[in-house]
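Below is one structure, written out as structure tokens; comments come after it.
A single protein chain has been omitted from the complex, and every remaining protein chain is retained in its original position.
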């Protein structure tokens, strides 16, 4: 295992310290907890947004703490849902009186831990609502699973619900907007190489020199199947087809696209992928209102990417284009 | 070689197409050339900035084309300086009458090609000035080499000289500011893994499981030496000490820092590195005015990072903090 | 009291000894952290109990459960944490654990896990070790066996449950995303449940000999 770390046990702590040192204008630490909140938290008169999850997805989620997006981010151990007490501290630190929306990715652990935190915060009289993001179409929707995973589409929830909260909307309204994003966002990913959880010290799976894992999650968990690495265009086509088959995006509709790198894939390759994705949408006469391309929701050093498509209506579009000022996403 | 590409010969072309499709609000292509310029080029009444170099350093340089930074970027083949005719086209496309500053990284090939382009543009009556960035302290400054390499510090030149150009300063002034940045910026990098030039199809060097290459350039060229991978703090210390030994940064001075990922290193690790870098500067009572952390000047999928320190005076600081709106760097 | 703490230390020991194994099991069909998470949690429990011992069995169990909840994370944290807290309630006020109390604790633990996790037996989770263990324990009790023998029966049943998880498709937890690909793999959480029961049984055996 080759990593730029000091100690696998300390990596989350040291990362958080490094993040606060890098972004003091944006974030501060809730003393004693793995929680970063806006430097000016709690912001009064505004619904607050808290997200979080296991670490290893940087810049998710602390990178989105700032004006127009999140108010707080909770960092679990690498790929491990944060514990309820941590989430609870985040909620307390950001509540400005209008309540707190929890943005949770659909994993059993995340849901249970955030729910326990909700119970704790509600006992304090804090209004808490939650949404669960489940954008990954790789996993067939069936009653046989715990539902779909939440992956890069979560960033669109942060962006749009965050912008809604800045308008002064109340908790129910912000939650409703977040749910609209979730209803309209679909993603799928694939990997060329595995990643290594620092504390585990070895890859959670291995791929042969010519193998790709399709339908990867973002925790090094296996995908839906393996195949021989295909040209970028074919790979993009496969993912986009799965995504489009699962949403009602018609000619004339507008969409936002995210080409998300998983951590070890160069931007050059993401642009090559985007070329095909954009062409496929253009063919279907779907207008791309905005493209996000880069590392938004990563999986440590994994090589690979995901594509996310968000169907826009006028509300979502306006909120997507609203200003944001956070460490990882700044938008005029 | 596992890459998300279609064809090694077409990778630069397809990347540029993908970039224009991703960022139409920022950039347009100079038809027939590997040149991206601002969507509203040529901007009148402003000195224009053109940079470029081999591809494979994304988001450098096209990612910095936009308000407050570059006007045009020229993309060579992977790791290969662009040819003079390409640079010449960029210069013609962005000149708004106040002349063009070329920001060149100090490589023989880049210098020769940009110089030939200058001759061509000057023959057309376009005012052209140039600066050569040579921030890499890994290579000992000696009369035995062609001088130091230009690496991530180049992004600070784009940012600050770009901001200066927006003020309406003339070509000589913008050049002078760029030279001031160059005089005050130092960088050094290291790699944990090599990268693969697509057309070559194999790594340009190999490292053992426990080896790191110190003093790496950004073209997969070997560094100054190899060593056993050390803890992040020791590695950061080594690089920062080399950097500080080469600049006159005293207690009470202000600096900007860039922790630059080479393409395959997760942000988590860059934060761990930043923790140590920030601590070292704090120990010396050097104030960090601003930290940039992420993939700014990459080397395809190489794992590793570089540290850049820029000493600020009031002019440089003000320009560093000025607004920028480009695909890869947005700043309020 | 010292005995409950010693019993929990036995759990800590077996979890630490199997940290890598549990992580590897989780790597195959999950996210390679179960052993790491459990080890972190039980190390914290151990440290906590060493400094702030409580004065009754319920107190020790509750403190352990709270600590697991605030240190394990993931799915296992809330589940095992809740199980301990429910066991604490069932053992409230007790100073020794007889077979009846143990059965009540067992039942409470399962209830808590099912409530939190919304899973049932047969979904390739820790419940596939825990429920058969509970049934074997109850049956042993009904047949008049003593606590140690009941624990032995429970551990055996849990072991069989672990084997059974290899034969089924996961429909809860992270492995459920794998569908058919989860077949043939042993569930990490069921394994940690089995290991803890085994450790508890060994502890009880040693304790009963010493007593």
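By letter and in written order, the chains are A, B and C; residue numbering begins at 1 in each of them.
Everything that follows uses one rule, which is that contacts are C-beta pairs under 8 Å (C-beta built on N, C-alpha and C of every residue); 3 or more make two chains touch, one makes a residue touch a chain.
Computed from a predicted structure; not experimentally measured.
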Shown chains contacted by the missing chain are B
Contacting the left-out chain: of B:25, B:40, B:146 or B:285, that is B:146
Missing-chain contact, candidates B:220, B:261 or B:304, resolves to B:220
Residues of chain B touching the missing chain are 54, 76-86, 107-109, 112-113, 116, 138-140, 144-146, 149, 197, 199-200, 204-205, 217, 219-222, 224-225
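Everything below uses one rule, namely that only the chains that are shown with their structure count from here on.
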Contact graph of the chains (line, ring, star, complete, other): line
Farthest chain from chain B by C-alpha centroid distance is chain C
Chain A and chain C have mean C-alpha positions lying a whole-number Å distance apart equal to 32
